[in-house]
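Got a structure for you, questions after.
Here the complex is missing one protein chain, while the rest keep their positions.
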Amino acid sequence: MLRDITIGQYYPVDSPIHRMDPRAKILITFAYIIGLFFINHFIGYGFVVLCLYGTIQMSKVPIRYMLKGLRSILFILLFTVALNIFFTQGGRVLWSWGFLTITEQGLIIAAQMACRLILLIIGSSLLTLTTSPIQLTDGIENLLNPFRRIGVPAHEIAMMMSISLRFIPILLEETDKIMKAQMARGADFESGNIIRRAKAMIPIMVPLFISAFRRAEELAMAMEARCYRGGVGRTRLHSLHYEKVDYCAFVLASLFFIGCIIL
Amino acid sequence: MAIKIEHLTHTYNPNTPFEKTALEDINIEIKDGEFVSIIGHTGSGKSTLIQMFNGLLKPTMGQVYIKGQDIHGENVDRKAVRQQVGLVFQYPEYQLFEMTVWEDVAFGPKNLGLNEEEIRERVAYALQAVGLGEEYYQKSPFELSGGQKRRVAIAGVLAMKPSILILDEPTAGLDPKGRDDLFNKLKEMHKGLGLTIVLISHSMEDVARYAQRMIVLYKGKVKYQGTPKEVFAHGDELEKIGLARPQIAYILETLKEKGMDIATDILTVEEAALQIKAYLLKRRDNNA
Partner (left out) sequence: MEHIIEAKDIVFEYYNYDENGEQKEAITALNHTSVSIKQGEFLVILGHNGSGKSTFAKQLNGILTPKSGTLFVKGIDATDPQNIWEIRKEVGMVFQNPDNQIVATVVEEDVAFGPENIGIPPKEIRKRVDEALETVNMLDYKRVSPNQLSGGQKQRIAIAGVIAMKPECIVFDESTAMLDPIGRRQVMATMKKLNKEYGITIVHITHYMEEAILADRIVVMEKGEVLLEGTPKNVFKEVETLKRIGLDVPAATYLMYLLNKEGFQFKSDVLTAEEVAQELWQ
């Protein structure tokens, strides 16, 4: 069942955002993240929320779907908020107990951190939701290409990413299978202290590594049989081109960025 | 009654976009000492069903009884259930991890917390049951052939001394000889050790030869149950759901169509040869 869940949570619909060049989306996401850190008051966040909302509407990805992604960072979010509430000094003291104090300043900073984190996660998940993993790797490969001269193995990085994306769900499923098989032989992964539990992982990790190596070996053989010999001399089925939609996006993103700095 | 399943329904990932009902209102009874085969094409729910038998999966609805005990009832020792119902997954050799064959087979008994002597006795018993002699005990499981690795893995489950043994396509990927050897061993275990055996298989020849009873799954439901003869009598319907009959059944049908007066519910070539021989001798006598 794990196989049904695509890594990166790509949401396959047709929208202007989906049609954009992955390079443009990666660059704009970067600009967005940097822009986000320029903002330090609530009017600014309001502006970002508006822009983000408009983009999400355009992407046709349901908001509900985006918010689901936040569940996984709930712990980090609460932790950050708590940290900021209790340990920020300055401003009017609202409540205090022992070494814990809550100040006005603390509440404001905590709220801002929460806004920043939530907007960061939603904004970057918009990238993965609207860009298929393969486009994403293509985009990264392309953006890294200029750095090849200083020794950045752009093609190899992209190939590794793409193979990982392909095999992570398979290996997850395999882990599930091996775990069940060992449970059928009476293995217990749930009880005991940390050392016992770590030891209990051996019967899972060993077969998993052996399987991963076997797969790697077979895959390498299959790739060689299909004449793979590295990035040199390779052509691509899809070559990337900036289109009108990308230029429009760049202009809008620049406006957004300026907005972030001014506000 | 070894296994009894009542009104079992199972849904994967309920209330998500990936929701999928794998089994629907399953009712099955498997008697002590039976050799039962479950057939159905990929995705029919077979693999989900067998994970219900030892409590690896908990059904969304319905009950699973092993030896009369509701395994999801209160105060049930899940580990004891898994000891009683040995489950051999597809390509079980992928679960091997120890340095030696002996150590790997001992994994299960050790988990049961048995003493040294008992462990030794069980490992020897299990390896003997799958036909691996002493010369293999200290070998690394990874130097063995595919068929031998698989037998080590099955021994690993047998060493738990289950009274019910469930196997998911135990012969997948083996060559005909490996397949026959393994089936003969299973037959011995069934007869000699009195094990209840539940077997998932895609090979209708093997099912026809070894199973006492068959359960046909289709789209998560039980489509047919009965002896191989009863089930294979539904020839056309079986084909419609992507299953076949043993080859010999098609030959006999062709002969019958051409006007030969013979029974068509025969499932092995040996039996068919005897029948045809009798028919031919009779025909010769009539002509003479």
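The letters A and B name the chains in turn, as written, and every chain counts its residues from 1.
Assume contacts are C-beta pairs under 8 Å (C-beta built on N, C-alpha and C of every residue); 3 or more make two chains touch, one makes a residue touch a chain.
Source: prediction; values computed, not measured.
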Among A:L70, A:L120, A:L165 or A:L252, single out the residue that touches the unshown chain. A:L165
By the document's definition of touch, the residue of B:N13, B:Q128 or B:T254 touching the omitted chain is B:T254
Hidden-chain contact residue, picked from the options A:E104, A:E156, A:E224 or A:E243: A:E224
Touching the absent chain in the whole complex: find that residue among B:K20, B:K139 or B:H202. B:H202
Hidden partner interface residues of subunit A, rising order: 3-4, 6, 132-134, 162-163, 165-166, 169-170, 214-215, 218-219, 221-229, 233-239
For subunit B, which positions touch the chain that isn't shown here? 41-43, 145-147, 172-178, 180, 202, 242-244, 246-248, 250-251, 253-255, 258, 260, 269-270, 272-273, 276-277, 280
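As a convention for this text, only the chains that are shown with their structure count from here on.
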Taking the mean of the CA coordinates per chain, how far is subunit A from subunit B in Å? 43
Given the complex, residues on subunit B that touch subunit A span 12-13, 18, 20, 51, 54, 56, 79, 82-83, 86-89, 92, 94-97, 107-108, 111-112, 142, 156-157, 160
Subunit A residues within the subunit B interface of the complex: 1, 4-5, 174, 177-178, 180-188, 202-203, 206-207, 210-211
